[in-house]
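Left out: one protein chain. Kept in place: all the others.
The chains carry the letters A, B and C, assigned in the order they are written, with residues numbered from 1 in each.
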Amino acid sequence: MTLPQGTPAVPPRDPQAVEALAAFGRLAAARGWLAATSGNFSCRLDANHALVTRSGIDKGAIGAADVAVVPLAGPIPPGMSAETPLHLARYRAAAAVHAIVHVHTLAATVLSRADLAGGYVRFSGFEMQKALAGVATHETVVDLPVFANHQDTVALAATIEARLNGAAPVPGYLLAGHGLYAWGATMADARRHLEGLEFLLECTLEERRLHR
Amino acid sequence: MTLPQGTPAVPPRDPQAVEALAAFGRLAAARGWLAATSGNFSCRLDANHALVTRSGIDKGAIGAADVAVVPLAGPIPPGMSAETPLHLARYRAAAAVHAIVHVHTLAATVLSRADLAGGYVRFSGFEMQKALAGVATHETVVDLPVFANHQDTVALAATIEARLNGAAPVPGYLLAGHGLYAWGATMADARRHLEGLEFLLECTLEERRLHR
Amino acid sequence: MTLPQGTPAVPPRDPQAVEALAAFGRLAAARGWLAATSGNFSCRLDANHALVTRSGIDKGAIGAADVAVVPLAGPIPPGMSAETPLHLARYRAAAAVHAIVHVHTLAATVLSRADLAGGYVRFSGFEMQKALAGVATHETVVDLPVFANHQDTVALAATIEARLNGAAPVPGYLLAGHGLYAWGATMADARRHLEGLEFLLECTLEERRLHR
Partner (left out) sequence: MTLPQGTPAVPPRDPQAVEALAAFGRLAAARGWLAATSGNFSCRLDANHALVTRSGIDKGAIGAADVAVVPLAGPIPPGMSAETPLHLARYRAAAAVHAIVHVHTLAATVLSRADLAGGYVRFSGFEMQKALAGVATHETVVDLPVFANHQDTVALAATIEARLNGAAPVPGYLLAGHGLYAWGATMADARRHLEGLEFLLECTLEERRLHR
């Protein structure tokens, strides 16, 4: 088979990459972050492709058939999550991003609705801020961006990437009433960023309960 | 054996159907949704029968002896849950319903008491609303019906079905101070609806804590 | 060996009774109800003896060496929980009680402190009230007694039993700032009562958060 000139060769579904997605899925399912088959995750395979979870599957028990190789420039194969364009746009915008995870948590959903007007949820003074790559002290301010949710995810991806402008200061964002995205240079980094941001969101939600 | 004319043949306890109920039971038990042997679930076997969990059993460890084949038109065998009539009425009213699950959660119990007077709990603007069959966007309003609890479940079923009037707009309802019912065209659908509604209830409860 | 006249023969550590305590311990540990080696449980062996968990052990992994046969009339062997007299008094007062479980939960601890002055936590209108033996409808009022905590558990047991006066209307009570006791005719009954009461306490705590 001869590929048309300029079409990148499609890499295989690397078993290690499949297992990385499956392992994260088991962990996220155990924590209740994937209610009702929600959530989706991916990892970069090369400069032009990512491995992405399919739509509607039980993400606590991912096998090779539950993920697909997707070209970063499209087209997106049938059966993929409607949010696949958000993953692809992030990989295209930032070569250092190798894994992206998205889950639905109570704290992310409630705070993203509460802080949409301001455009971010602010964290300050928490040791856990150091879970984020490049943050070396609690004595700083971390602003997690919040975007309005939109069913046209191609348009939404454009809005998000315009604001993030390549290298985002924080490795994640919130979609209002929807959930949390996080990424990293490896799946371990993406997981650490997600867990750190979720912890910061839970603490912030609790402080608002107390001090309102 | 010759059955009286007009009596439908009784289907066997299909092992796949038993396992579908057992698998849901293990999941719901792990989440703490079946406190004190509460909760009950069922699936349709054919046009005239359903497989229903017995009363008082440990629903985290269901075996074939813990479920019974029940005619949709009755009579209900001894040892079944007092809420069996609610299941049967739903199957009789909607041919597309093939599985029904009922659990007791804190959010369902508390919000159903808070919103009984209004008759529903309203969700709006949550991505998770898309977990419900037929909902394609967060930009809509989902009203989950709330009914007063009643120990006469035959009368209660009639009240419920009169309001739902066949095809309910939302695949579930709340009984005040009691819990959450959800259903679907398959057990996977019923589970997704239950998990989605429970997530929406938890977020709504949290928002009331914050904004009251 | 000849026993003194009037001394009842000591029954062995029945393996089934040991396993009943161990199974409950695994369940309660998984739910986080036994923080810091707290909690204790027992079952009746005969008219004069109970099998009781020892003090300071990991109650999520009970073996035969972790429980002891204790005469209901005493003396209590060394190494038993300081709360053993509360168990023994309950068995002496009510022949129908065959199992007693005690755990430390957040809802039990906080509500018992909040409602000590009134002497009980009141539940009304919850379907879960039917988890308690003898309760057939949600349309009733269940008052869970609250007693002041006391380190002299012999005196405390006398105070409690004087108020309960044999057959308690509710199969459990709270010790203020301490935790929840529940019992039943079998270990399964005791577990169901404990889970039902804990669920009612959690819902009540949530309603106070909302409506205060």
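Convention: a contact is a pair of C-beta atoms (placed from the backbone, for glycine too) under 8 Å apart; a residue touches a chain by one contact, two chains touch by 3 or more.
Note that the structure is a prediction, hence the values are computed from the model and not measured.
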Quiz item: The chain left out here touches which displayed chains?
Solution: A, C
Quiz prompt | Of C:114, C:135 or C:154, the one touching the omitted chain in the full complex | solution = C:114
Exercise. Name every residue on chain A in touch with the hidden partner chain.
Key: 31, 125-128, 131, 136-139, 192-193, 195-196, 198-199, 202-203, 206-207, 209-210
Self-check item: Contact set of chain C toward the excluded chain (per top definition)
Solution: 32, 35-38, 104, 106, 109-110, 113-114, 149, 151, 175-179, 205, 208-209, 212
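The rule we apply is simple: only the chains that are shown with their structure count from here on.
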Self-check item: Rounded Å distance, chain A centre to chain C centre (Cα mean)
Solution: 46
Quiz prompt | Centroid spacing, where centroids are CA-atom means, of chain B and chain C in whole angstrom | solution = 33
Quiz item: At which residue positions does chain C touch at least two other chains?
Solution: none
